[in-house]
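A single protein chain has been omitted from the complex, and every remaining protein chain is retained in its original position.
Then we have chain A:
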Amino acid sequence: MIQLKSMLNCIDNSGAAMVECVMVVGQKKHASIGDRIVVVVQKQRGAAAEGMSAASTAVKVKRGDIRHAVVVRTRQMVSRRDGSVVRFDDNACVLINKAGDPVGTRVNGIVGQELRKKKWSKILSMAPMQA
């Protein structure tokens, strides 16, 4: 349930750590996994960011930047067609450019399987796991 002012973790190596949702693209409802949003970078990842090598954390975005992003995890339950439901402990997103390609080169963390249905195959292939 990502809406205006929602704070999300950014789980790629674009350089952003925390972002704030300022708009949900293309729909009037709240955003769920696989939806596109517009975010403002609120916190940058430091040099000693956990789980990332110094080479891969090339800072591509800065605090205050306005970027597009794809939601990859939500705290809100997401139900699937077979009746199963998935829920994560945090809200997370991956930054993309306007064409839809990811800004970072790596995704570290689990992403929701709904991305496949919404055709974010690039992000899925970058992710280490999906649930």
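Note that a contact is a pair of C-beta atoms (placed from the backbone, for glycine too) under 8 Å apart; a residue touches a chain by one contact, two chains touch by 3 or more; residues count from 1.
The criterion applied here is as follows: contacts and distances are computed from a predicted model.
J.: Any idea which of "Chaperone protein dnaJ 11, chloroplastic", "Ubiquitin-conjugating enzyme E2 1", "Ribophorin II C-terminal domain-containing protein" or "Translation protein SH3-like domain-containing protein" UniProt assigns to the chain that's been left out?
T.: Hidden chain identified via UniProt as "Translation protein SH3-like domain-containing protein".
J.: Since one chain isn't shown, list which residues of chain A touch it in the complete complex.
T.: Contact residues on chain A toward the absent chain are 73, 77, 82-90, 92, 108-110, 128-129, 131.
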